[in-house]
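Before we start, here is the structure in question, set down as structure tokens.
Removed from the display is one protein chain of the complex; every other protein chain stays in position.
Take a look at subunit A:
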């Protein structure tokens, strides 16, 4: 009996075992490597981050965030933020963990991204550690500073304010300012345990203030009358209206409770009947509440989704903004699911009830109008360059949606101009801005959310903006001048 045949089969089986191992090693180190490296349990990605300098973050050619040697062993490098509180809503902080751009571009800033390794494969080959790449923001630093100062000066004590300016053609965010803010220097790696404690304190916040959640991108507020832009868009699209359609501006008693929905004044356009343009310019609540009732909350919700409501807008990978919403169903104070009723639908139409929006969201509404109805996806990083200045990433503008037609967009431009010429914001005449005012009530004893959402320059507009600040009084006087000051800086060449 010859044993050679079975020995050969066992040898073949042995080879199969090795093929199995080789396939598995290929799978683990080839296709799974990236997900293993970023696995939340994998502590390696957080270690060693203080041992090499991290890339810089700059805006408008001005370096804002740098890594500096501490002269100590751990951390070897600290992180320094120029004008920390002003730019914190965009840069975020870094202390091993990170937020905002520090988080979204962590692998590039930290030098661990494949793109760096691919570009510098020879360095990798000879064992030179890849260096962190530098991130350039789309932010206009001077305008950002102006926005911060303005918000700081004009927001009621203990309350919040936020401003966003978007280049409508591309979606590049020029300003994303928040008051109050926090100083990322206080929690940077070099602060050690003190920084950890400070971070806990910031995370807890006080009152309505949550310093780590900025008021430009990460907090929502009732948009008030500025939401009429959205209601009017949906009415144009779904009910076939235009800016000349005659609307009923007479007093309205709500269908369920019978209570009266007030206009600010029942004279002028709001005195009984007016074309949509006039009702918009003078911000007649009753006519837009009627439009909302006519549309129903579902259609209002779907129409608003075209602008980005109901989803969280992703500025950068892993950098989502807070979700704005026009809820069809909402959770009440007892934690029960409730359907938005008829009265609530009417109030939703004028940006009250449960309607919430970030300043970013409202700036996107304005930008869509400026860009002939095309909404561009907002973003905050323009380029990423390796240490040797070779480009690793460059933003390419993407269309987000088209919530309205080019014709409708130019009607809205005119309607917004009319607000300043003849409507609620006559105080802003000559300031080269146009827009919609909003004054949202937030409950008894709580200051109003005062809004101004619009565009600049008035002729051939380029930028969409939204300014929100909490305090007494109206949007036109509370937020309008802030917007005008910011836009003057943005338009300065």
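What we mean here is this: a contact is a pair of C-beta atoms (placed from the backbone, for glycine too) under 8 Å apart; a residue touches a chain by one contact, two chains touch by 3 or more; residues count from 1.
The rule is short, and it goes like this: contacts and distances are computed from a predicted model.
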Looking at UniProt, which of "FtsW/RodA/SpoVE family cell cycle protein", "Phosphoribosylformylglycinamidine synthase subunit PurL", "Ger(X)C family spore germination protein" or "Electron transfer flavoprotein subunit beta" names the chain we cannot see? "FtsW/RodA/SpoVE family cell cycle protein"
For subunit A, which positions touch the chain that isn't shown here? 1-11, 13-15, 17-18, 20-22, 24-26, 28-30, 32-37, 39, 41-44, 47-48, 124-125, 127
